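All protein chains but one are shown in place.
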Amino acid sequence: MEPIALELFERPKLNRPIFVEGLPGVGSVGKIAIEHLIAELKPKKFAEILSKHFPPQVMVDQSGRIKMFTNDLYYLKRAGKSDIIFMSGDTQAITPDGQYELSDFIVNFISDLGAREVYTLGGYNVGKLVEKARVFGAGTSNELIEKAQKLGVVFKTDEPGGGIAGASGLILAFAEKKKIPSLCLLGETSGFFVDPKGAEATLGVLIKLIDVKVNLSELEERAKQVEKITQRIHEFEESLAKPGAPSKKENLGYFG
Amino acid sequence: MEPIALELFERPKLNRPIFVEGLPGVGSVGKIAIEHLIAELKPKKFAEILSKHFPPQVMVDQSGRIKMFTNDLYYLKRAGKSDIIFMSGDTQAITPDGQYELSDFIVNFISDLGAREVYTLGGYNVGKLVEKARVFGAGTSNELIEKAQKLGVVFKTDEPGGGIAGASGLILAFAEKKKIPSLCLLGETSGFFVDPKGAEATLGVLIKLIDVKVNLSELEERAKQVEKITQRIHEFEESLAKPGAPSKKENLGYFG
Amino acid sequence: MEPIALELFERPKLNRPIFVEGLPGVGSVGKIAIEHLIAELKPKKFAEILSKHFPPQVMVDQSGRIKMFTNDLYYLKRAGKSDIIFMSGDTQAITPDGQYELSDFIVNFISDLGAREVYTLGGYNVGKLVEKARVFGAGTSNELIEKAQKLGVVFKTDEPGGGIAGASGLILAFAEKKKIPSLCLLGETSGFFVDPKGAEATLGVLIKLIDVKVNLSELEERAKQVEKITQRIHEFEESLAKPGAPSKKENLGYFG
Partner (left out) sequence: MEPIALELFERPKLNRPIFVEGLPGVGSVGKIAIEHLIAELKPKKFAEILSKHFPPQVMVDQSGRIKMFTNDLYYLKRAGKSDIIFMSGDTQAITPDGQYELSDFIVNFISDLGAREVYTLGGYNVGKLVEKARVFGAGTSNELIEKAQKLGVVFKTDEPGGGIAGASGLILAFAEKKKIPSLCLLGETSGFFVDPKGAEATLGVLIKLIDVKVNLSELEERAKQVEKITQRIHEFEESLAKPGAPSKKENLGYFG
């Protein structure tokens, strides 16, 4: 078995394609975002990537059929505009060297397909509840960074602290080696749950950068539900802070 | 040393063989099931697989002789019916990539031997005591799934949650790549102890699918013993729930 | 860098050599035993093994000079008797696959040197203080097992439970593949500290099996010191068990 195997259903001829990646990660922001794009734009699936760097298990779908973990590639043809390649997936590589190998493999593949721009999507964990999700950015091209700044993306020294982990970071790095301009968009998230707010904010920027029309109302709806839950948690926390209220410590005393 | 080494004692000519796998795993269900089949049907051992993906240790048998960890292959010739290949073993690969490599290796090997159907056996951990073990299924072939459903196997959306870990899942996935119809049967188990109940339930289905006659009475006997233990634990737990009884926490106080 | 590198200072011509291995492990029993043999018999060092499977660090000796982790090979010529190869070392491989690769490498090497018998030395952790250390055995040859039994070595079904971990087990297994009779001797140890008692007991058997004269008095002295410590711990534990004495739990209360 090859460490990484590509199953190619079709080798598309693409016009100066833009590549957009969203894999599972912090708050599932990247995965929610890419799956919403795929559901809305209905690109055509043309390849699957398998790897022994993925978790050693299979998934089971609703009809009882098993499915290997894959990263999946789709293309969207656009008249008069750059085509788009989307990559979603069930997982990222679970070992450090697997992360490097897969990101390198993917960038080589999309480079062969002629990719001219790379966008990676992820979450930025702020570790606390977020009222309005900001979008943080990092990139390899001043031009893309400036474009994104004008759309409100935050590029600042101390954010994102600790860099960008996993595929969203390494794909950028390997794209830079191939001189493909690339940008990572990270939707702010508490990291506490699967977070459509960060995904919605990220897509709000991305759709302008890659010039697609996508209905975000479903994500907005899901984001509002998360906001309601956020609100309730805030109220609960405030009630704990009032005099006479049980202290947080007491409240957790049954763990003691 | 090759990462995976096959020691072939005999290369059997087999008639459209069915492959049945049972390796150590959840509740030891798969291992108990396959060892019962081997004890009853007395197939002939024809190969051993060694691997540096196995734990780095040896076992010691009753006469003081050491034994490497192996996965073992047996064949059973059947007049007028498909032959059967059984695979039991002391262990599964202990690394993620080793899991992929071994499952791929095994499927390549049995494919070369002409395998036409694949069954993998395992346990499904429900994390609580089970009165009557159900059998959950997943597969790569609608025909096998339908056959199993008629025998009471449960195929449903949210079970088994989290997919199928290890060889029982990946062997199915690689079998699918070779277009070999395959099915995984997972006997329900508490996961608390080695569980003959799940194995008995699984074998009850499997023997119909592969058309063998096997005396399950020994497994039933062992399953009844487990049921008695289960019953006693239930009674103990109920006594704890009564007013005036020591709380579970107090009862576990000596760990404190 | 090769995963395993052999530095050969001399390629000795050996007469039907016996191989004896003792590496760091449970209670350091094997390492103490082999180092005592080397100090007493003064065999000649003829090779070092380096490996990237060893810990990524160097040691510093008394003169401030660094030393890589190695496994070291020595030979002892004996007129009219089999020569002996000893292997000591600073470490074992720290990864499972490294354990397999190194054991395989070593057995290939000593097989090329003509090894006719293999002995591996280690500790058997009983998890409690040991008054008189027994020696447990396991092997690949009925003849060696019988010889060792006559010398008081214990070969029984349920001991050593869990098999033999690491080089002492895998070297036996690979020796068996080469049809070299082999035996593992495991000195009983509490596993609580570096344990000369287990090493002394093990050597007491080994020197008869390989027919060498070795002064064990130094090991006996060190073993007696351990016995004294053992005795004091026993007395302390007994004092805790007396009525009115602080319970063990209370005694450890400051961890609470």
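The first chain written gets the first letter, and so on, giving A, B and C; residue counts start at 1 in each chain.
In this section, a residue touches a chain if its C-beta (ideal position, glycine included) is under 8 Å from a C-beta of that chain, and two chains touch if they have at least 3 such contacts.
Being a predicted model, the structure only gives us computed values, none of them experimental.
Taking the complete complex into account, tell me which visible chains touch the one left out.
A, C
Tell me which of C:52, C:178 or C:232 is the one touching the absent chain.
Hidden-chain contact among the options goes to C:52.
Out of A:43, A:123 or A:169, point to the residue that touches the absent chain in the complete complex.
In the complete complex, the chain left out is touched by residue A:169.
Which chain C residues would touch the chain omitted from the figure, given the whole complex?
1, 3, 52-60, 62-68, 94-95, 98, 254
Contacts of chain A with the missing chain: which residues?
Considering the whole complex, chain A reaches the absent chain at 93, 96-97, 99-101, 104-105, 137-140, 142, 145, 155-157, 160, 162-166, 169-170, 172-173, 176, 184, 249, 256.
Here, only the chains that are shown with their structure count from here on.
After a C-alpha superposition of chain B on chain C, what does the rotation angle come to, in degrees rounded to the nearest 5?
Fitting chain B to chain C on C-alpha atoms yields 90 degrees.
State, to the nearest whole Å, the distance from the C-alpha centre of chain A to the C-alpha centre of chain C.
52
Rounded to the nearest whole Å, what is the centre-to-centre distance of chain A and chain B, using the mean of the C-alpha atoms as each centre?
Taking the mean C-alpha position of each chain, the two centres sit 37 Å apart.
For chain B, jot down the residues that touch at least 2 other chains.
none
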